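Removed from the display is one protein chain of the complex; every other protein chain stays in position.
All chains are identified by letter, namely A and B, in their written order; residue positions are counted from 1 within each chain.
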Amino acid sequence: MPRLALTTNYAVAHAAKDSDVDVVAAYPITPSTPAAEKLAEFVANGEMDAEYIHVESEHSAASALVGASATGARAFTVTASQGLIYMSEVLYIASGLRLPMVLGVASRALSAPLSIWGDMHDIASLRDAGLMIYFVSSAQEAYDTVIQAFKVAEDPRVHLPAIVDYDGFVLSHVTEPVETIEREEVLKYIPKSITWNVLNPKKPISIGTVGDPDYYYEFKYQQQVAMENALKVAEEADREFERMFGRGYGIIEPYRMDDAEIAMIAYGAHAGTARVAVDKAREKGIKVGLVRLRLWRPFPSEQLKKLLEGISVVGVLDRAMALGGPLQGPVALDVGTLIATRMPDVRLVSFTIGIGQRDVRVEDLVRVAEMLDEISKGKEIPMKTIPIGLRE
Amino acid sequence: MSMTKLPGWRELPEGAVVRDVGNTETIDVSGWRVFKPVIIDEKCTRCRLCWIYCPDGAILEVVDEKARMGKRYEVDYMHCKGCGICWRECPVNAIEWVPEER
Partner (left out) sequence: MSLKEVGPMQEIRNHMQIPREEYIAGGHSACQGCGHFVIVRHLLKAAGPNTIVVNPTGCLEVVTTVFPYSSWRVPWIHVAFENGGAVASGVEAAIKSLQRKGVLPKDEQINVVVFAGDGGTVDIGFQSLSGMLERGHKVVYVLLDNEAYMNTGIQRSGSTPFGAWTTTTPVGKKWKGEWRVRKDMIQIAVAHHIPYAATINPAYPVDMYNKMVKALKANGPAFLHAYSPCPTGWRFDPSKTIEVARLAVLTGYWVLYEYDHGQYKVNVPVLKRKPVKEFIKLQGRFRHMTEEQVKKLQEIIDQHVEMINKLVGKQVIGPVVE
């Protein structure tokens, strides 16, 4: 396996190349631009045998991907922020049409005010669009996950588009060693086989019909079932990946949870920061563990429930704000639902961190662990999301 | 409501695709008509214009060796909506415009 020094942007471009993607349609936006450029470079040099569509917008990027995927192509794009929400109309449709395209998203804040910096407002806005959403924590994981995402998306039990989300700048622009896999090996893991509905003059079908009140509900339910299947298929795909290539992640990753009494839940790059904070807090005698969420949609409820058994207080570290909601953290809202419906003895605290690239320091997260500890010892639970790093 | 007769979510095709393409031809739209076109075969010159202009593909060009010039034109009354284009465009008035009786 070749070992390269790659940013996460380049890692996802390499993954698309090594997955033998047939059609790329991409539009520049910070911080995902270098990935779009890298893909162009691959095609320009003949290193990647794909059609590269220089679309005039992200809306068209998503639309072209839908057209390509519906014709049987393995299709890929990268975007972020305004670009992702501009795509969103079409992404809902891609899911409804059950097309297995894959997107790399270098997550970034949303305007206004304009911010080119990282947080996860963009991806949070797509939570309910019917796409699978992976959060990765390193360039290597991003590379591996793009390949896994094709595997899961194209599985006949799933047939849904998938997003591989990586933190803008913190991951997208930071160089790490990445082991890539030869294309032939990747294609043994994700063989080219068109199992979804495609446009073919030899066998004409109509794609994108009207669902009237007699039918719409059933088709939406099918998408939900596909999402539920995706959970299992994603676990399988990860295990098979590990068997073949020696790297596996699970869809949810515990850290020092075995004897933990309180827990933090984090995702993306800041899960790494949280890990360090857990070690520091442990040194202070706080029995805290960490759960890293690798798959947000579908939500791994059972897996999370199992990990949280015996935990008294859980704090969720979110990088986006669901404005006006009962809590601001979008993942906290999910965890809150799980707790409310399945584990009423656990107490939930919601935190926001890293909004608009606000620094997330280890001390801040150690302080989070301390707060959780205090709450577990009887301190009153704040009913509001606690903003970390905000100036008063 | 005929809800109970409709297929459940397990039976429906993924993504609401239609595989039995062209199946609107099983739909009877004759109820749309107020008038109906009636082709008077003796007057018909086989000019084909009614067939060309019908938006609903409801003029049939029937190959029939016994017919004059080897073919004749017939109205497919299941798919004719009674727009009257054929009647108006027939250059020799070989189509009569007859009120529907129901």
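Note that in this section a residue touches a chain if its C-beta (ideal position, glycine included) is under 8 Å from a C-beta of that chain, and two chains touch if they have at least 3 such contacts.
These numbers come from a predicted model, not from an experiment.
Touch with the chain omitted from the figure is made, among A:15, A:35 or A:73, by A:73. The chain not shown here is touched by just one of A:53, A:321 or A:355, and that residue is A:53. Mapped onto chain A, the footprint of the missing chain covers residues 22-23, 25, 49-51, 53-57, 59-61, 63-73, 75, 89-90, 93, 97, 192, 194, 199-201, 203-212, 215. Considering the complete assembly, chain B touches the hidden chain via residues 16, 18, 20-29, 32, 48-49, 52-58, 61, 76, 78-79, 81-85, 87-89.
In this text, only the chains that are shown with their structure count from here on.
Rounded to a whole number, the gap between the C-alpha centres of chain A and chain B is 52 angstrom. Within the complex, the chain A residues that touch chain B are 96-99, 159, 196-197, 204-209, 211, 214-215, 218-219, 221-222, 225.
Taken in their complex, chain B has these residues touching chain A: 3, 6-9, 12-19, 21.
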